[in-house]
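Every protein chain of the complex appears in place save one, which is left out.
Letters A, B and C name the chains as they come in the text, with residue numbers starting at 1 for each one.
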Amino acid sequence: MPTRKKKKPKLAVFKFASCDGCQLSLLDCEDELLLLADAVRIASFAEASSGVLRGPYDISLVEGSITTLHDVERIREVRAQSRVLVTIGACATAGGVQALRNFRDVKEFARIVYARPEYIDTLATSTPIADHVKVDYELRGCPIDKRQLLAVLSALLSDRKPSIASHSVCVQCKLRGNVCVMVAHGTPCLGPVTHAGCGALCPTYHRGCYGCFGPAETTHTGGLEWALVAAGASHEDIARTYATFNAAAPPFRRAQEEQLVQIRPKEGGRG
Amino acid sequence: MARTIKVDSLARVEGEGALIIRFKGDKPTAVELRIFEPPRFFEAFLRGRAYLEVPDIVARICGICPVAYQMSACHAIEDALGIRADGMLRALRRLLYCGEWIESHGLHVFMLHAPDFLGYEDAIAMAKDHREWVTRGLGIKKAGNAIVAALGGREIHPINVKVGGFYRVPTRAELSALLPVLETALGDAELCLDWAARFDFPAFERDYEFVALRHAEEYPFCEGRIVSNKGLDIDLHAYEEHFAEQQVPHSTALHSVVRGRGDYQCGPLARFNLNFDRLGGRARDAAQRVEFVPPCHNVYKSLLARMVEIIQALDEAIRIIHGYAPPDAPAIAVAPRRATGHGCTEAPRGMLWHKYTLDEAGLVEDARIVPPTSQNQKCIEQDLWQLAPTLAAMPHAAATRRAEQAVRNFDPCISCSTHFLRLAIERED
Amino acid sequence: MPVVLAAADLDALVQALAGRGYRVLGPVARDGAIVIDDVRRAADLPIGLEDVQGPGRYRLERREHDAFFAFTVGPHSWKQTFHVPVERLFQIRRQQDGFSVIPDAAPRQRVALLGARACEIHAIAIQDRILIHGEHPDPRYAARRSDVFVVAVNCRRAGNTCFCASMGTGPRAERGFDLALTELIEPGEHRFLVEIGSDDGAAVAAELPVRPANPEEIGAAASVSERTAAAMGRRLDTSGLKERLQKNLEHPRWDDVATRCLACGNCTMVCPTCFCTEFEDTTDLAGETAERTKRWESCFTLGFSHVHGGSVRSSIKARYRQWLTHKLAGWHDQFGTSGCVGCGRCITWCPVGIDITEEAAAVGLPKKDG
Partner (left out) sequence: MSVSPAPDPMLPEPLRIARAKRETHGVFTFELDVSARGGFPFLPGQFNMLYPFGAGESAISISGDPHRPDRLEHTIRAVGTVTRALERLGRGDVVGVRGPFGSAWPVREAEGSDFVVIAGGIGLAPLRPVVYHALRHREAFGRVALLYGTRTPDDILYRKEIERWRSRLDVEVEVTVDTAGSDWRGNTGVVTKLISRAAFDPGRAFAMICGPEIMMRFCARELERLGVSLDRIWITMERNMRCGTGLCGHCQFGPSFVCKDGPVYRYDRVLDLLLVREV
């Protein structure tokens, strides 16, 4: 059977509001980088190259969230130029840590950081790419897992649907033979409601998962509350735990609200 | 005649910004390093968070140097809580930091900066003619990442850093497994320094104020006094008295200055110049062999300083691993209290200063973070002011490349400061 | 005839096994639990440790004794030794005129299981039935199972989540072992009653400093098992259970458990008999080499029942029902045995402590109206 005969596909990497960590994952594939360069033409990747090829692109990796009006325009252009668009990371798939602003007043935030907030031009919300354009595949994580990134690129290059398991972190945790930190140590862990992909890193290092891969396919946060409370977490603690890198992902956002509701009446009762 | 040179994207830097240089004739009239990376308001998000969450949250400021953020935050919070992670815990933190320096410097030297000196768009194009060097560089970078992944759980945003130490400390065997990779990388790094020393460095010097940490015995990572070649020598608690942050309309990053003096340079070249005597034998010998010795005022040679620091970090990492015995507990016990603490560590790109005020429950009341890139931003602009006449005399494309290279000397991490550089050189002849 | 081995000589057993080329696997304390790992000497065993288990809770506690086997079962099971969590099946290389399949060789291993409990021996037998004695044997599993020496240990304590007695799978190992130990601890005397279950077992025993057991010792061992059986933390009434479950697929209890179940899959992963697997096909970047790996899968994932158009079991209710009815009922139809050996792992390691015995009993109950 002949080898892949097609013309080398064009790969592009685009960045919106982010820490650059997810695209760095590509450069962190030290063993595969040159092989990848043999398999694709890197058409646009500002972090790594000043060379830019014009679109359309066969595969676009998009990092970061939408936080300015200019971003809104730019992501539409990217979409128009991309055959397959893959969002990478919590910023791009859920709004990232900067979506914490969605719950509060941005102007106030700007004042805390900047003496003269009038210089800062930014939207009130940080939103995932899928809120603005159609996304073909999502890679979760803050940051993404580089093995998953390679698996997705290899799949797309072979016209295969990438297999991105969306079940809980617990499945991976058990595959690794870890001792459950929640059951055996009483450490609160978001593994049961968090999307797999990291390989159950945190439990492997004896800490509870803090949800950086965002909500799993089935996110029963109401059920998990029992275990978190049994492990000594307060409603405030639980609410904060959901409010990190995937704070704006709907199931986590709801989970946070479920907790906040339980705090507020108590305060009222005291007063 | 008005001449405008415009380059829409300055690549191979972390983040988004633009560069504008305006000329009247050969004279620059404006130099603006425009950073319009959308701000991410970390200091504001940190308010109300528990102290244990801070290292995880601040890591997300920058994917390139998350360990630096975690280290400065831990030190500042530990300072507030009145504890110190000593002994093996301290050694492990240094080891983790070594990993990040190796990785970050390796990335910059081989993938971002060297292509400038050799005239390529990127390391991949460079690899066509210089495959062995790129392969060595990737090997060095990988060695750094291997340390971070082993100790921190993963290369980017490690999950194992905790106020007071770690969540889990490695076994001796886990660390020893790294040794062969590190030994190979160390030998390669020495060869690469010799290779890089032969690059054609533009003759460009300026009378910089170099600022860095200085420690009594060690090449600085996490601790020391803040010193400069212009007489500064302060405790890090006094940082705010001596440094000021200014906001400029063309940037979402704040500019730092030494009060009363102005721009300064931090980062590898500053550390090298101020701490040459603290380098280990292996790194010092390597630097001397290629006749790279302080004081060096040519910022293009910061690439060499990075290479020397890679050697230093690999050498030190190997030493730490040889001397490692797992500590009794992965972290020291911590109890929250109301207090303010300061932490300053040497990120790959330079000093990273944090200050936190905690309430009695250990929730953050106030946070301040001064990243290296905002400290260097003014210095970069000043370099470009001085470089401008040279640029004006050069053909458009070459001028643009040279200006970008000058910015890249600093390995600016715009994600940190708040990213993508667009360069516009406008000339009015 | 049973023999007696002094506790101080237990290491001789470990060395005898190692000397015969077995990789000795057994209970080892790690990360706050008793897991299965290499045992190089008897001192590696979790001496003096007991596990305190409950629904969704496990703690190791040190006791004032030096028993080697005072705990019950931990998060690991021998499943990981034979039906391994992840394995590659084959690679496929593209060739000029097609492709060639390069199977991964069936693994060879010579292992001794030190401290297998009665329930676990039953679990292994159940997996053997599925993976070796079915129409299409799994050659890799069969290879891993082919050279195994089993040292059973009869439980001295029953855990709070154990219910082997009601499943007829314990606490005493009746067969399926080469040697079976019952730890006897009396003031001033700490020894093992060793029963011999095979010729290999007899050969190993012959190398040990043992002496014939006396009737008191045999009686003492029997009463250890009796006491343990009486102390079982839980029980499951299996009479008519299969029919009760299969007739009650619309019982309101399924909705009730769905409000608690997280669908995280922990129960299936820790279960020593759950055998479901997922296959993943991957290719290298150049698209020249492909491979297929197999890993444990859980019926609690959405992908498990995915067909073109969506998942058959999209609700947690349906997924929990699938698990429980398969385990306790469908298994009888498919393999002529229950899929549950009463080890209690799924109760302990469920983060929210859902109890299979309670759920199964409740589904059998008449529907409450309203």
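Just so we're on the same page, a residue touches a chain if its C-beta (ideal position, glycine included) is under 8 Å from a C-beta of that chain, and two chains touch if they have at least 3 such contacts.
This one's a predicted model, so the numbers in the text were calculated from it and none came from an experiment.
J.: What shown chains does the left-out chain touch?
T.: Touch partners of the hidden chain, whole complex considered, are A, C.
J.: One chain isn't shown here. Among C:A8, C:A43, C:V86 or C:A106, which residue touches it?
T.: C:A106
J.: From the listed residues C:Q109, C:S166, C:T238 or C:S314, report the one that touches the chain absent from this view.
T.: C:S314
J.: In the complete assembly, which of C:F192, C:F304 or C:W349 touches the absent chain?
T.: Considering the complete complex, C:F304 is the one touching the chain left out.
J.: In the full complex, which residues of subunit C touch the absent chain?
T.: 89-90, 92, 94, 97-101, 103, 106, 130-131, 134-140, 142-143, 246, 249-250, 275-279, 281-283, 287, 290, 292, 294, 297, 299, 303-308, 312-315, 317-318, 322, 326, 329-330, 332-334
J.: List every residue of subunit A that touches the chain not included in the displayed model.
T.: Subunit A touches the missing chain through residues 1, 158-161.
Basically, only the chains that are shown with their structure count from here on.
J.: Of the chains shown, whose Cα centre falls closest to the middle of all protein Cα atoms?
T.: Nearest to the common C-alpha centre lies chain A.
J.: On a C-alpha centroid basis, what's the spacing between subunit A and subunit B, in Å?
T.: Computed value for the inter-centroid distance: 25 Å.
J.: What is the distance in Å between the mean C-alpha positions of subunit A and subunit C?
T.: 36
J.: For subunit C, give me the residues that contact two or more of the other chains.
T.: There are none in subunit C.
J.: Can you list the residues of subunit A that touch 2 or more other chains?
T.: 206
J.: For a test of understanding, state which residues of subunit A touch subunit C in their complex under the given definition.
T.: Per the stated touch rule, the residues are 1-4, 32, 35-36, 38-39, 150-151, 153-155, 157-158, 160, 163, 165-168, 170-171, 174-180, 182-186, 189, 191-193, 206, 217-218, 220, 222-224, 226-227, 230.
J.: For the complex, give me every residue of subunit B touching subunit A.
T.: Residues 9-16, 37-45, 47, 49-50, 53, 56-57, 60-64, 66, 103, 107, 111-112, 115, 121-125, 127, 131, 134-135, 138-139, 141-142, 145, 153-157, 159-160, 162, 166-168, 247, 249, 252, 254, 330, 404, 413, 415, 419-420 of subunit B touch subunit A in their complex.
J.: Residues of subunit C touching subunit A in their complex?
T.: Touching subunit A from subunit C are residues 30-33, 35, 56-60, 75-76, 80, 85-86, 94-99, 259-266, 269-270, 280-288, 290, 295-296, 298, 300-303, 316, 348-349, 351-352.
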